[in-house]
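Got a structure here, written out as structure tokens. Questions coming.
A protein chain is absent from this complex, but the other protein chains hold their places.
As written, the chains take the letters A, B, C, D and E, and residue 1 is the first residue of each chain.
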Amino acid sequence: MPTASARARRFIRDFQPAEFISGVFCISNAQLGRTKNDKPFLKCLLKDKTGELPGRMWSIDPEFFRKLPTEGFVYVEGETQAYQGDLQVILQSVQPHEPSIDEMRELLPVCPRPVEEMFSELAAILDTLRHPGLKALARVYLDDAPLMTAFKQCPAAKSMHHAYLGGLLEHTLSLLNLANAICPLYPKLNRDIVLMGLFLHDLGKTRELVYDRAFSYTDRGELVGHIVEGAIMLHDRAQQVMRQTGQRLPRNAVLVLQHIILSHHSQPEFGAAKIPATPEAILVSILDNLDARVFMALAAARPDRASPVDLGGNFTEKQWALETKLFKPDPLAE
Amino acid sequence: MPTASARARRFIRDFQPAEFISGVFCISNAQLGRTKNDKPFLKCLLKDKTGELPGRMWSIDPEFFRKLPTEGFVYVEGETQAYQGDLQVILQSVQPHEPSIDEMRELLPVCPRPVEEMFSELAAILDTLRHPGLKALARVYLDDAPLMTAFKQCPAAKSMHHAYLGGLLEHTLSLLNLANAICPLYPKLNRDIVLMGLFLHDLGKTRELVYDRAFSYTDRGELVGHIVEGAIMLHDRAQQVMRQTGQRLPRNAVLVLQHIILSHHSQPEFGAAKIPATPEAILVSILDNLDARVFMALAAARPDRASPVDLGGNFTEKQWALETKLFKPDPLAE
Amino acid sequence: MPTASARARRFIRDFQPAEFISGVFCISNAQLGRTKNDKPFLKCLLKDKTGELPGRMWSIDPEFFRKLPTEGFVYVEGETQAYQGDLQVILQSVQPHEPSIDEMRELLPVCPRPVEEMFSELAAILDTLRHPGLKALARVYLDDAPLMTAFKQCPAAKSMHHAYLGGLLEHTLSLLNLANAICPLYPKLNRDIVLMGLFLHDLGKTRELVYDRAFSYTDRGELVGHIVEGAIMLHDRAQQVMRQTGQRLPRNAVLVLQHIILSHHSQPEFGAAKIPATPEAILVSILDNLDARVFMALAAARPDRASPVDLGGNFTEKQWALETKLFKPDPLAE
Amino acid sequence: MPTASARARRFIRDFQPAEFISGVFCISNAQLGRTKNDKPFLKCLLKDKTGELPGRMWSIDPEFFRKLPTEGFVYVEGETQAYQGDLQVILQSVQPHEPSIDEMRELLPVCPRPVEEMFSELAAILDTLRHPGLKALARVYLDDAPLMTAFKQCPAAKSMHHAYLGGLLEHTLSLLNLANAICPLYPKLNRDIVLMGLFLHDLGKTRELVYDRAFSYTDRGELVGHIVEGAIMLHDRAQQVMRQTGQRLPRNAVLVLQHIILSHHSQPEFGAAKIPATPEAILVSILDNLDARVFMALAAARPDRASPVDLGGNFTEKQWALETKLFKPDPLAE
Amino acid sequence: MPTASARARRFIRDFQPAEFISGVFCISNAQLGRTKNDKPFLKCLLKDKTGELPGRMWSIDPEFFRKLPTEGFVYVEGETQAYQGDLQVILQSVQPHEPSIDEMRELLPVCPRPVEEMFSELAAILDTLRHPGLKALARVYLDDAPLMTAFKQCPAAKSMHHAYLGGLLEHTLSLLNLANAICPLYPKLNRDIVLMGLFLHDLGKTRELVYDRAFSYTDRGELVGHIVEGAIMLHDRAQQVMRQTGQRLPRNAVLVLQHIILSHHSQPEFGAAKIPATPEAILVSILDNLDARVFMALAAARPDRASPVDLGGNFTEKQWALETKLFKPDPLAE
Partner (left out) sequence: MPTASARARRFIRDFQPAEFISGVFCISNAQLGRTKNDKPFLKCLLKDKTGELPGRMWSIDPEFFRKLPTEGFVYVEGETQAYQGDLQVILQSVQPHEPSIDEMRELLPVCPRPVEEMFSELAAILDTLRHPGLKALARVYLDDAPLMTAFKQCPAAKSMHHAYLGGLLEHTLSLLNLANAICPLYPKLNRDIVLMGLFLHDLGKTRELVYDRAFSYTDRGELVGHIVEGAIMLHDRAQQVMRQTGQRLPRNAVLVLQHIILSHHSQPEFGAAKIPATPEAILVSILDNLDARVFMALAAARPDRASPVDLGGNFTEKQWALETKLFKPDPLAE
């Protein structure tokens, strides 16, 4: 079986009707359907970082189906076909596939900035923490190699904002930079707690999201969620600080940091387990909202690449998370 | 200083105007006020299991005030005084006091049933668990003496329902009995998970509530809450099961039990971190609601002792948690 | 015209493309459309107890159309045809048809348990009522043959839970069994009122729902509803008790039973005309909710027959009535 | 015992401190309290049509208390006393009393217009109904002397709008006049149904409200409510029409009229059992709202008599039912 | 190029499959799509006053596309084609077109009543205003020819109610007639303010809506809205009254009229900038609601022309703005 990297990859965005396809793709939502003649067939989505298309394989052995990942990577051969004004892929063969790092870069959407550059910037900001206990706590997290690897890869969300590899890091760094700029304007705020709270607030997402294939939620993400997960992670690591560094955390530090994690969605109906009840928790929840909303608004109203379809009007489609459509023209254009 | 138990206690319910008072009481919400002449004075509530009255000490040294508990126990001497149609206590002296077990029984409201009897009944039901892993998990909890001591003392709520010492145990036992009666009617439900979920669902309250003096919330109760606390407690204890008993828990057991704890308030606006998403979690959240509501309805509409003030109508005051006033007459009276 | 029962019925679930079809079916939502050439055509759904398919008859005399039932039973001949990835039936002929009892059993979904067996169980429980007045009232209902016939046939809902012939009886019986198990745990509850309230709570559905053909609402169901209907039915029958049995009902009995009927949906936004305001009304509304939700959760997460399409994931589709998708794995599987 | 009418009544509005009081009053919310010395005392409100004051009788035999009405009429002797910046009445004696018609006129607030004049106007409008069946139905109601007596006395609400004797008739007449003026502008509306619906929409209030003493709800009003009550009243009377007049009602007439009664509060959260689903039901619900809101707004912003306390600003207090305070100045004053 | 009026217009309602089409149409939502072969194509809607159809031109020069209006008028030639059970138009040519008055009458839906007749009726009612200042203000509006031209053309809404040319005038006139009939029943209401408030309440819609082609919102309508627009228009015109007529407006007149405009949607969630806080503002907001709802209810339940598709049931589709489906039968039919 030839590897996909053996030849220049052909991206889904560029597919034409009636084109022969072969290579490695993300497979998503793989299901076993039944044709009218009661024969099993495979329904799935094929994805790469440029888009997705429905796939069908009209004959498949259920035994073999069980070996395929529901969400994962496969090597496929098949042919594109126009269907109801769109394309779909009729598959001739499909095989489970363990992708190389290079293949994954072609399959999953990635953050525009290099991950290591962002991570260094984040570590530099955390290095400005003043309290030795908090500094030791940050160190315990930064020294946790598997967690940091996950942190660098994880998207910030399944969809919505920063929904690409490295997005969680990018969003977290963006928040730290915001706090860095704002904290001097409110001298009564405890900057250490704000920065540490922002660093930790979404780390539970590394266990909530699946991001080594099509982005989705883990069972634990659905039933426990990143908010409680993040509080439990801090519970474990706070014990490590004392064990590993001998450094004592201030009496209320874990309490107020867990509170920031639990309250950063601000309202129960948005998923907060508590309403923010310290000045720092209030600031963290508003900054999180600010970065997410401004990111979404700019992505929709002023995208880097114009949409392939020119809608010809002054407004975008309704953006559900922003509850409105957005006005696109440059506000100062003549 | 004479101890309060040296003589028959005189209860707050029985106080008369202009009566000399001495003995041990709960002190609650102790504050330092300032008189119009800018002299510091003590404002507080004095409580025992029969009621509460405001207390004032018109002259107090702020240094001494700092030694008094905000919520706790004190030995006081003073005199009752009619004030705006009610009584208050003018204090001549107040001293911090470490109460004996017998004194606490006179100070805090207690469950009508004996605690140990209820605990034996609960242990007997948990002994009917079938899965060896869950049985081992129950054992880890039951063998944790400090936790079980707290569990036997803790009220089920600060006010509302089962708001007395032993109330959490009484409420939990009531739920286990309900589940015991109902599970046979729904054979597809996993009885072990239902029983274990009910046993664990409110255990975080032992860290959320202060109940060794006037009932109130701990800082941790306010900022983290019993729901997340209960999930963290299970996180720790699940690791103990494997370490201590060698028994392996089924792959998803901790996940679905944490989910039951996190979802047992059923809706985010009532404090749930997740919406119940397994049949067992759905049953647990409804049973919790059923026992609380029926308890409150019966306590309001059909109290054990008639209220000292006879309202003379067929309806109770509005019960806020039930969103209505209740009809009191026996429905089948002639 | 041959009767459908003359040969083994071929069920909709088993239809293949391009198959000739003849037999008796439910017809539903029959409408007169117009083709682009302005010719009238018949649009409808054909149903049996195993499923439903769209039907089209491309030429029909409007006079004849008026003789067809909008919701009812027809004898049809036609041919299946693949259409947009699904089947539809192109009809050559369609005739109104009065179905036999046997045909109806094949056309409408039915409760798995035999109706008479459930009814006997229900009558036995009602026989344990202690108050002679309530017993007489139950007798008036049980002796009303047309009503009891309807009660045995009626589904509990148009869709959602127990949505099949006999479902109302099954749901009511399930609730009586629940109350039977629970009432001993709350001795202050009036068991007679709880049982009688549960027996009556949904009887208005016999006039709200159409269930002798495709399930739908009657005009009266849409404009008055089963809740008020049930209260009116009790108004009439309470007068009968005195007239027919000479037995006097306690002064408040009709009042609290009508209140249970009017309040059993618990909140105005769920259709309750009053918020439950007696302990018994509170219990009835929670039990009704409990049985409906546990039924729906088990049906979705642990169906008797695996769905024909294997979704391959651990969660069901979102269940709108439960506001979430459900976790399907056995919680104690290794 | 002298009767109150033997001398000119002294009204509560005119009471001075330290004045001797004797005469017939409404008593309301009569309760048995306990003094600090544990002696029973009577707490109540005394009312006449000009206002209300708290009453206290510091010594009362509980046996005697049981003979007093909780809500009703009493002959009292006592003395006014200033208390916390207001007056209260210290009672020396209190006796149950059956008031004469003349006394009731002095005790309960009454509609400014004469009742019989309004009733004739209402009957004249109903006489313009065109359909003989509806005319017969109106006749059955108008010929029901006890109901019409109640209809003429009943207030339209316990508080809020038209909260005085005759208020229900006044409000109903106001609505009929509105409909009379508006129906010609919407010729497709069925005027007979609109007028009949308005006549019937609040008649259940005659059984919901207590209005022969201080206005309050009956038990039936609390547990069933005037909306369902009105539908049941129509259920009974529709059968009477056929029995008594031989006149047949059109097939859907009872259905759409019950629907108007059940839906006239327009939304479930305002008490509607159904959302208005006919053009006539929609109009009735909006007209009911219009008359109530305009009545309340004019009563608050442009009262007949200026309030005794001149608030000195341009806005009224917040009117809860209107969700705002109202601007009082004449909009066209210079 | 032949003009469309050169021959009898063929309306969209009457199109048949495979028919050659030429003439002037509204074009709406014109977009540039890309085919699978990456060639630009035109997607749009074609409309006349009888309906709308999708249009496609499979090859188009993007330069030329930029000359076409996104919303406007075009002369097209093409052919109808059946597509997914409906028709679409495949265009061979399309040209921008400036329509004549006669063409516009065929392209946009219009009010059934003649515009000038309605306008005269409206002016006659405004002539009954009594206060000279308000009369002068009305005159300033009526003398503003461009505004009145717009007022006569503008629809009352983009969809929902009175959504056709002249609809705003028709709706406003209907409200003035309602007020005319109702004001005598509430003598304390200031009739001048009610009439003037109704005349002005929706005039901002002339700048919010695009109605010289397919109805839609202007950018200003989306970002500012007709409610604030109407308040600004009054701000400008009130200054004109003094300048042009020397007439002084009463001190609070502009204030209460702006308040009526800002509050006529009654609740913030329906777009009101303020909650109605004068009796006149309350009446205006309820009348606006009354006319809109009764209009929608009659249009749905009792349309002038029966729908081409006979649904065969007693209820309409759910009417979203009325939150229910409507019962269609004549309520007094036998």
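Here is the rule we use: a contact is a pair of C-beta atoms (placed from the backbone, for glycine too) under 8 Å apart; a residue touches a chain by one contact, two chains touch by 3 or more.
Worth saying up front: this structure is predicted, and the values here are computed from it rather than measured.
Here is the thing to keep in mind: the chain we left out touches A, B, D, E in the whole complex.
In the complete assembly, the contact with the undisplayed chain comes from E:274, out of E:274, E:293 or E:325.
Only one of D:41, D:217 or D:315 touches the chain withheld from this view, namely D:315.
Across the entire complex, the residue among A:71, A:106 or A:192 in touch with the chain not shown is A:192. Only one residue in the set E:231, E:249, E:296 or E:326 touches the chain that does not appear here, and it is E:231. With the whole complex as reference, residues 219-220, 222-225, 227-228, 231-232, 235, 252, 255-256, 258-259, 262, 268-269, 271, 273-274, 277-278 of subunit E touch the missing chain. Within the entire complex, the positions of subunit B that touch the omitted partner chain are 29-34, 36-37, 70, 84, 219, 222-223. If you put the missing chain back, the residues of subunit D touching it would be 16-17, 82, 87, 308-315, 325, 327.
The rule we apply is simple: only the chains that are shown with their structure count from here on.
Note on connectivity: the fewest chain-to-chain touch steps from subunit A to subunit E number 1.
Contacts with subunit B and subunit E are shared by A, C, D. Chain centres here are means of the Cα atoms, and by that rule the chain farthest away from subunit E is B. The mean-CA centres of subunit D and subunit E are about 43 angstrom from one another, to the nearest whole unit. Residues of subunit A found to touch two or more other chains are 219, 222-223.
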